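Here it is, the structure in full.
What you see is the complex with one protein chain gone and the rest in place.
What follows is chain A.
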Amino acid sequence: MGGSGSRLSKELLAEYQDLTFLTKQEILLAHKRFCELLPPEHRSVEESLQIRVSLEQILSLPELKANPFKERICRVFSTSPARDSLSFEDFLDLLSVFSDTATPDIKSHYAFRIFDFDDDGTLNREDLSHLVNCLTGQGEDTRLSASEMKQLIDNVSSRAGPGSQREGLGLGLKLSLPQILEESDIDRDGTINLSEFQHVISRSPDFASSFKIVL
């Protein structure tokens, strides 16, 4: 049952190919994998296009399992009201953005949304520290200490000055060597917005090659 008998219609496939960066094989593979997540009674083509798969099931995919941003990725791509489930089309969107051929622009756009943990349209200090926590993993030994974190983020941001909203960060910082925000925050408003983010990302030699998920 699973996948072999149920094929997407030609027209739909053509449309999906127009709208994503995926090839026909990739779309079919994605559909197959998606159907495998569904309970067996819902595996017909029509139902698989309608039904939504919960976050937990998507996260159990081996491609996403080890990713520290998996919840964020699913949330960003989910179109359901509660943002906790993915339809097949959402899933295709996800794969398209993470595919090899997607443009750096769209990749960096979604990367920004993934890193924007509070969905407010800018990367502020909380987002950045959240991001660092994601990157350093869950283990105790790999976590950065609070002061290290602060310094790191300051490197991205500190020239925002004592007047920025997060006053508390000013205190223990003896070295006024600014780091991440310092580098990326072009307009010095203490946060990184999408265009600043894309500006930085576009300079990165290896963003496009590592921002990839292949089924």
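Here, contacts are C-beta pairs under 8 Å (C-beta built on N, C-alpha and C of every residue); 3 or more make two chains touch, one makes a residue touch a chain; residues count from 1.
FYI, contacts and distances are computed from a predicted model.
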Omitted chain, identified by the protein name its UniProt record gives, among "G-patch domain-containing protein", "Coatomer subunit gamma", "Dolichyl-phosphate-mannose--protein mannosyltransferase" or "Transmembrane channel-like protein": "Transmembrane channel-like protein"
Footprint left on chain A by the chain that the document does not show: 14-15, 17-21, 23-26, 62-69, 77, 79, 81, 83, 89-90, 92-93, 96, 98, 103-106, 109-111, 113, 115, 119-122, 128, 131-132, 135-139, 142-144, 148, 151-152, 155-156, 159-161, 163-165, 175, 177, 179-180, 182-184, 186-191, 193-201, 203-214
